[in-house]
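Complex shown without one protein chain; remaining protein chains in place.
Chain naming follows the written order as A and B, and within any one chain the residues start at number 1.
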Amino acid sequence: MLTLQCPYCGVQCDETELTAGGEAHLTRHGPGSDADTFEQYLFLRENPRGVHFERWRHSHGCGKWFHAARSTTTLRVFGTYKAQTTEPPQQIRDAISAVHPGWSWRNFGETA
Amino acid sequence: MTRYSAFAIAREAFRQHKGWDRAWESPEPRKSYDVIIVGGGGHGLATAYHLGKNHGITNVAVLEKGWLGGGNTGRNTTIIRSNYLQDPSAALYEKSRSLYETMSQDLNYNVMFSPRGVMMLAQTEHEVRGYKRTAHANALQGVTTEWIDAKRVKELCPIMNIDGPRYPVLGALWQARAGTARHDAVAWGYARACSAMGMHIIQKCEVTGITSQDGRVTGVTTNRGDIGCKKMGIVVAGHSGALAEMAGFRLPIESVALQALVSEPIKPCMDVVVMANTVHGYMSQSDKGEMVIGGGTDGYNNYTQRGSFHHIEETVRALVETFPMISRLKMLRQWGGVVDVTGDRSPILSKTPLDGCFINCGWGTGGFKATPGSGWAMAELMAKGHSPLTDAFGLERFREGRFIDESVAAGVAH
């Protein structure tokens, strides 16, 4: 039973207020993209054991989409942030680094 | 190996059961094998078994990082059915169901396959249409199912309330030769049979890397040393992504928690398996008398084998509504498993970009019922490079848009 803080309304949300939306920071590829790229975008997922960047919607609340950095093995939450960004904010990365030095996730990571 | 029978039990009874051998041997790993199966769950063991039984390949090792059957094999609600809509699914699951019919005798191990019948309730017009369509498809697929009306549902399952105020039962898709089996016994029976063929069942052996040369798999590194192989099958539900990464490719999979629960045991009161997809719950009664209950999955990636309690509430609420008598029954135990869900919610049985390396994953919530069929098909794929049962389940189908989508028949749960 997760709790996540909605970065818009500030509410510490119970999971029952939220809808999970899968992996975050996907880049959309439309017509003109090659088969590999399109497959990657639509299907291939990180699915890590450990730190994961993912999307949530505060669906029974303010209705806003936000992102969370969360461990899939300990369920620790390193922070939430607004969805209108293409990469995680530095403070979230720092919070992860403090616990998982040398972490990486897709093209993000401590050294990235 | 001691053959199991009532006679053997009687013989052992008079010598303090001292004569029973180990069900499977626990050897040290050899330097290399013809085939390594990574994952000692039901599917991995069944694959090994059929490699030996159907294709004469017995120089096989099954590597399990924990204990045999310790993943979803031992955590599911044991439902076996094959009333799937799409041709490739119906073929695979029906193959599996038919293998369950004779599994106890084939393995000389009583897996307690109980073809008591499975009904999938239709509680909306949409479901009525979906299940009638499935019944039509099944008739052409060689799967024996029928559409039954609400009255017949009540006859088959008298404890059900078919006149609920919100979702009255309109009928059901009924498969009489579907049912349940004892999940642990399936893993143990296969392990014993594999061991008897000379295969190596190696527990507490964790694969930490996959080695290859010129694009072809050559072996694995493990906590018990390097082991070579000519071919490898990855059959590790819940860990497929990690193994795929070692082999150098990614999967269209996300791992989420699925929960189940059992009640305290009561005397027999329900002789069929009931699945109610509109209200998200399914229930059967085990031979011990426990009501075995399953529900839906969490929506977020999770490897903890724990889920969120509100899903349990939702499932129980639905079942109290459908079976009012369970209201005063008590929940004894709830647990979770990690299931791999693919882009179309159907499994992957496929070659991979790494030659000689095959993968079997993505069974979502429905893997147990497929255990023998999956093993049969995977063994054929690995031995021959192709199997009519696996052709449609390749990795390339996502790129082609060739989904095997079972949710279209109104059903969401497996």
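Annotations
Assume a contact is a pair of C-beta atoms (placed from the backbone, for glycine too) under 8 Å apart; a residue touches a chain by one contact, two chains touch by 3 or more.
Convention: contacts and distances are computed from a predicted model.
Per its UniProt entry, the chain excluded from the display bears the name "Sarcosine oxidase subunit alpha", taken from "Glutamate synthase (NADPH/NADH) small chain", "Peptide ABC transporter substrate-binding protein", "Sarcosine oxidase subunit alpha" or "Dihydroxyacetone kinase subunit DhaK".
Contact with the chain not shown here comes from a single listed residue; of B:51, B:68 or B:382, that residue is B:68. When you scan B:326, B:349, B:370 or B:395 for touch with the missing chain, the hit is B:326. Hidden from this view is one chain, which touches chain B at 4-6, 8-10, 12-14, 16-18, 20-26, 66-68, 70, 74, 87-88, 90-91, 95, 101-102, 104-105, 108-116, 123-126, 129-130, 132-137, 139-142, 146-147, 159, 161, 164-167, 182, 184-185, 188-189, 203, 263-269, 285, 287-289, 304, 306, 308-309, 312-313, 316-317, 319-321, 323-335, 388-389, 391, 397, 399-403, 405, 407-409. Chain A residues in contact with the hidden partner, per the touch definition given at the top, are 1-4, 14, 19, 21, 28-33, 35, 38, 42, 55, 57, 59, 63-65, 74-77, 83-84, 99.
Note that only the chains that are shown with their structure count from here on.
Across the complex, chain B meets chain A through its residues 239, 241-242, 250-255, 298-304, 308-310, 343, 398-399. The part of chain A that touches chain B in the complex is made up of residues 1-2, 15-16, 19-20, 22-23, 35-36, 38-39, 42-49, 52, 54, 70, 72-75.
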